[in-house]
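Selected chains only, in their assembly positions.
In this document, chain identifiers A, B and C correspond to the written order of the chains, with residue numbering beginning at 1 in each.
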Amino acid sequence: MLSYALLVHAAPYSTQGALSALRFAEAAIARGHRVETVFFYHDGVHNASTLMAPPQDEVHLGERWKRLGETAQTALLVCVAAGLRRGIVDGTEATRHDLAQYSVEPPFELTGIGQLVDAVLTHDRLITFPP
Amino acid sequence: MTDTTQSASSSEALLIVLRHPPHGSSWLREGIDVALVAAAFGREVELLFQGDGVFALLEGQAAGALDQKGTHPQLKMLEMYDIERLWVSQRDLDRRGLTVDDLMLPVTTLDPDGVAALHAARPLSLIF
Amino acid sequence: MTLHLIIRTPHSSGIFADLLDAFADGDYLLLIEDGCYAALPGAAGLDDAVVAGRIGVLREDAESRGLLARVAPSIEIVDMDGFVALTERFPKSLSWF
């Protein structure tokens, strides 16, 4: 059994990258591995938005990530520097930046780049999903 | 290969240029969406498949994993919207080892001069 | 030993040149997403000599694009389970974009 970290740069619904990452996570778990961390960077941070409202007949990426976090205890980490400038903020950051609304809720978690470096160093595998 | 650029019925037709392949990104779907809406508004619409956009027409496409519908069902609706003029760059087919026999819809191929002439003949166009 | 992943078509990008420069003995290349188009026999981009026998294409992505029956005979067809198996075999993976 290996521990995996996935690095997701792809924005939701614009390219296939987020779908590929989700499919990979599910296939890895099916083979008995642990997907411990998904780190969202670059436009990948938009995957963490709690405000997605896709058509009923399309996959709801936010819900799928959330389900992965809950069922596989995968940490869903969002780069705070990449997120803040793109409108990806949780309640705490919204208050700090005087914003009336927010777009991120648990299990997604805003963190620093240090957590990505940590994931690279401590997991058995890192797989990157570009836009 | 027929250069029918000059015979296009209206120089005011909206030309939608599709340059991206299906599934990998939303460009193709978003471009076709614009074409369908413009046609629904009564505007004459033509499509030009250029570059990797020729892959949109490849016969035998299917839905992808995780509810990815793809764009081939949309393309099959073109006729219903009276979008009947489909141009394809012959050189871009050649570059990819494809021929018109590999495509799912009847198209008119254009050589590079024809591609340039079509672009030049249409005052309104959008690239996706 | 590195598993290389590529998601772009060979015609749309200059990545293939950089990837081939970085391809070492014992490495493997898996074509996914729009990278699958590089599996067409007529496609440009891949120098067969460098990657011969060490290249695969992701089944699901090739199938949805209408490529499954067209894949060049030298290219392996790999499903999602096989993709994960490749990441087990290769301790390092590089995604080119």
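One rule holds for everything that comes next: a contact is a pair of C-beta atoms (placed from the backbone, for glycine too) under 8 Å apart; a residue touches a chain by one contact, two chains touch by 3 or more.
Note that the coordinates shown come from a computational prediction; the quantities given were computed from them, not determined experimentally.
K.L.:
Taking into account all copies, not just the one displayed per type, what is the chain stoichiometry of the complex in this file?
P.N.:
Taking the whole complex into account, we get A x2, B x2, C x2.
Please note the rule applied: only the chains that are shown with their structure count from here on.
K.L.:
Where the CA atoms of chain A average out and where those of chain B average out, how many Å apart are those spots?
P.N.:
Measuring from centre to centre gives 35 Å for this pair.
K.L.:
Mind checking the centre-to-centre distance between chain B and chain C? Centres are C-alpha means, answer in whole Å.
P.N.:
The answer is 27 Å.
K.L.:
Taking the mean of the CA coordinates per chain, how far is chain A from chain C in Å?
P.N.:
From the centre of chain A to the centre of chain C is 25 Å.
K.L.:
Which parts of chain B, given as residue numbers and ranges, touch two or more other chains?
P.N.:
Chain B, residues with two or more chain partners: 23-25, 64-65, 68.
K.L.:
Mind pulling the residue numbers of chain A that touch at least two other chains?
P.N.:
15-16, 23
K.L.:
Touching chain C in the complex: which residues of chain A?
P.N.:
2, 4, 9, 15-17, 20, 23-24, 26-28, 30-31, 33, 124-131
K.L.:
Show which residues of chain B lie in contact with chain C when the two form their complex.
P.N.:
21-25, 51-52, 55, 58-65, 68, 70, 95-98
K.L.:
Show me the residue ranges of chain C that touch chain B in the complex, using the header's touch definition.
P.N.:
The contact residues of chain C facing chain B are 7-9, 11-12, 33-34, 37, 40-44, 60-61, 63-69, 80.
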